[in-house]
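Written below as structure tokens is the structure these notes are about.
Shown here: the complex without one of its protein chains, the others still in place.
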């Protein structure tokens, strides 16, 4: 029995090593490839705790293996009655005190990191520095809105942030609870329906380059049928490029459409879609009116609806049958059936919505 | 000792509620149940405290509550607690008639309390303080209503015991039942003490 | 007429079980119903794993997946794990303390039927529009949003009903253990499983009322226009989270402490040694329960409670590792110097140690609040809790099944099949859940019905799915084992394993209705072992042989529970149908009517006469 057990444990150990060697997940998604100060702080806590835990496991395993082998009942011992030991105070003290010490070693950095990560004073300063970037994140059933209150612009699905500096977030949800998570960049924070949460992240430039310029963001709280598909993308840019992007967004005029097919698309859009979707990044409407992703820079996006690769075919697929892509989404059934022609027109139009 | 055995004042034990194993179990089990009830009401109170100012534009606690009514309810219920003590006192003295009498008074006082509570809720609803009006209203009615439901249940319970045993008098089978019913009644009073303090008086302070 | 042993027809057996108040038969009922729900929950787990085996699969899409997920968690925790533990508590605890039954046999039956009808009601949702789909935690904003069907109403009312059953069972065990111990059975001589039952029952007593209240709130909001969780009217959804976890965290200790108890019995028995550090084991159990009430918010680190609360709850949570560690080392040292016999139950007990420690230490990692911002709601958490629940609770249930099966049913389970079951389950378990740590760390959120390719999760998920099928195979073999040995298994002796230490092994297998012809006198920890070491075959009696008082069977527990079952349907549909409200009221009337009957009909039980007992004991001795 214990031979098999030992083999098994050896096997799993190898399995673990293989996994570690295979790389710790994708650089744009894995918490094991931290891409910023927050993730790094958390990663080092993870390493510390893992080390402690491995130590604990090893100690237990050694005693365990020894006991199980050494004290098995052998042939001829059928009638052996072992000594009935009551306990041992010395041992009891040892295995009470040592774990306490190990836990203290973990508790101190935990508490310190917890406080550091909760420090959002700069974003709440009365006259906060113009350069402090604050983003209002609003989570909605299966899509994300990102508002930059200091710049008066709004975008959705793709979050754009400057690298190598603290970016602060206000987090809320407009319908049910969601949770805002960019695994490679830092831990999550819930977007509640009752209150505003605040936290900060740093997006490391080098890590961004390694990740190919994009990080994956996830919704981490069960929020309904398409919770699994409530992804977003993060595009960190060097500060200068970020500023340029902001400026372009601010100055984006109402899109001027010249192509006749696109014009036709615009007409359809203005009839059926504009009630929910805005096409200007400077959207002055109140939150409650903004019931759909802002499409001003739709053509600049990484994905369609957060999950589909950004191309015309997928766009048509989405517009034709959103339900087939994201079950339970709030766009399904809000406009009539679109003909192939209308789809073409809309696609043409939407693909022309750029600010960059 | 058989539980239905006819007893006399002399043979009746000093703690009749715990003279048999069944009685002991009932006694202890009921106390433990009250421990659980404490947590139940604690959850209701904690929620009420968290939501008491969320009136959603409806009337607030300060505007609603009326001191005289609450005072009357409090007096009725406190007194009923004493009368049930009397009932148990007479039970211990093996005086069935007096026990029934005092339990009867207890029931009447409890019914009076309940009537006032129903009147109170009726008034509130008329002032726009409906259950559905706000988080405050929901929390208020659920807390006070749960207490009211306990009172109602207690009334029926004691009444049933009184009627069921009216003919046969006290024995070791029904003594524990009367005793735990009186415990229940006291507990209802304990909860009310907190309700009139935390909900009504603190509400009136604002 | 002999009241003890009679041959009966099927109908009579059925009626017997519907009306029984005998703790041993109620144990059978819990085992059967809990086992059924375990298969159901396991089937749902298989569906989950099938859907997740590869990216973009469309076996269970969107809402349907959420229903299966919710029902898997809810079924496993409320309808499988807890009832199965109750099965063993009922079968064993009264005998372990030398009692003839529990304190409240009638309530014992009521507890079972409430659980059963609650579970039945919950599962009726599958056929009536859809199951609950807001997760087993049913967080309020989503639970209020999902009004497309009545799923969540089935959750609130079903859990409410079965929750009452659990509360009743908890109080019953507390009183039984406090009041019904045989002479000489002091608290510090109680077997560890009895201690665990005692402490877990105390946890039930304090943990279930917050759940009751939370469910009332949710029901009010969904069905009666309440505003507890509606921010627009001043409500607050975080209240649900707190109430749920004030219940939810103690709940996991309600599951694991009895599991610890089962293993304590098994380690001692098959090492032929008394439990090492018995008094510190007791102390640790109580301490775990105590801490268990101060740490619930570790499930809410990312909610935004602020760093002070997070830090407090983080440190408090870590503290639980200490008493748990004490237990782990005491078990190891129980085996140390022992004469270990590797039976099937012992396999599970031995395997439990490394498996549970792995789950426990990831729990401590989760407790590190700042790091939990990364782990939370990822597969790392899924891995953690399946390691402790499957590696702890399910292993204990399987161990207990093999260990006490002979006691409960009078026949040994087959050891070879038992060991095959073990290996399949053990391998499958690690295969399924070990890899999930890494899925979580590499960014996979939990509760996702699918995932896109190229995120590095394909292999891990596939391995995980394969593992689940190993566990399924193991379960099937266990079922086969049961069927075969029930048909023609080896008859079990009273002391079925030969090394029994506690009182349940002193009575025949299965025990007579009255358990002990004479209440035993307990002369030390491991009462039977003490007698055996003095060369005696039987217990020292504490009373002369006499008539034995037994409780009457009753059909009322069934009726009371059935009334609530009916009422729950009425209230679920009262908003959109005319019949809802009347049916709800009729259901309540049935329940209260049955309670009224119970109150006015005297129930004095009956006596088994001395002669009958003697006759039965003689037959047993000859058999």
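When the chains are written out, they are named A, B and C in that same order, and each has its own residue count from 1.
Quick note on the criterion: contacts are C-beta pairs under 8 Å (C-beta built on N, C-alpha and C of every residue); 3 or more make two chains touch, one makes a residue touch a chain.
Everything below uses one rule, namely that contacts and distances are computed from a predicted model.
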Open item on the list: I notice the complex is incomplete. Of the names "Na+/H+ antiporter subunit B", "Cytochrome B6", "ABC transporter permease" or "ATP-binding cassette domain-containing protein", which is the UniProt protein name for the chain that's not shown?
Closed with: "Cytochrome B6"
Task: Selected residue (touches chain absent from view) among C:66, C:123, C:197 or C:236 - done: C:236
TODO: Tell me which residue among B:21, B:67, B:115 or B:166 touches the hidden chain in the full complex.
DONE: B:67
Task: Absent chain, residues of chain C that touch it - done: 174, 178, 202, 205-206, 210, 236, 238-239, 242, 246, 293-294, 297, 305-306, 309
- [ ] Tell me where the left-out chain touches chain B, residue by residue.
- [x] 9-11, 14-15, 18, 28, 31-32, 34-39, 41-43, 45-47, 49-50, 67, 71, 74-75, 78, 81-82, 85-86, 89, 92-93, 183, 186-187, 189-190, 193-194, 196-198, 201-202, 204-206
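Basically, only the chains that are shown with their structure count from here on.
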Task: Topology of the chain contact graph, where touching chains are joined (line, ring, star, complete, other) - done: line
Task: Nearest-to-centre chain - CA centroid comparison - done: C
TODO: State, to the nearest whole Å, the distance from the C-alpha centre of chain B to the C-alpha centre of chain C.
DONE: 34
TODO: Indicate the whole-number Å distance between the mean C-alpha point of chain A and the mean C-alpha point of chain C.
DONE: 35
Task: Residue numbers of chain B (touch at least two other chains) - done: none
Open item on the list: Multi-chain contacts only, two chains or more: what residues does chain C have there?
Closed with: 236
Task: chain C contact footprint on chain B (complex, rising order) - done: 3-4, 21, 24-25, 28-29, 32-33, 35-37, 39-40, 42-44, 47, 50-51, 54-56, 131-139, 142, 157, 160-161, 164, 173
Open item on the list: Taking the touch rule as given, give the residues of chain C at its contact with chain A in the complex, in rising order.
Closed with: 61-63, 66, 133-135, 139, 141-142, 145-146, 231, 236-238, 271-274, 276-280, 302-304, 306-307, 310-311, 314-315, 318-319, 321-322, 325-326, 328-330, 332-333, 335-342, 347, 350-351, 353-354, 357-358, 361-362, 364-365, 367-374, 376-378, 423, 426-427, 430, 434-435, 438, 441-443, 445, 447-452, 454-456, 533
TODO: Could you pull out which chain A residues touch chain C in their complex?
DONE: 1, 4-5, 8-9, 12, 15-16, 19, 24-26, 29-32, 39, 41-42, 45-46, 49-50, 52-53, 56-57, 60-61, 63-64, 67-68, 71-73, 77, 80-88, 91-92, 95-96, 99-100, 103, 106-107, 110-111, 113-118, 173, 175-177, 179, 181, 183-184, 186-190, 192-195, 197, 216, 218-229, 231, 307, 327-328
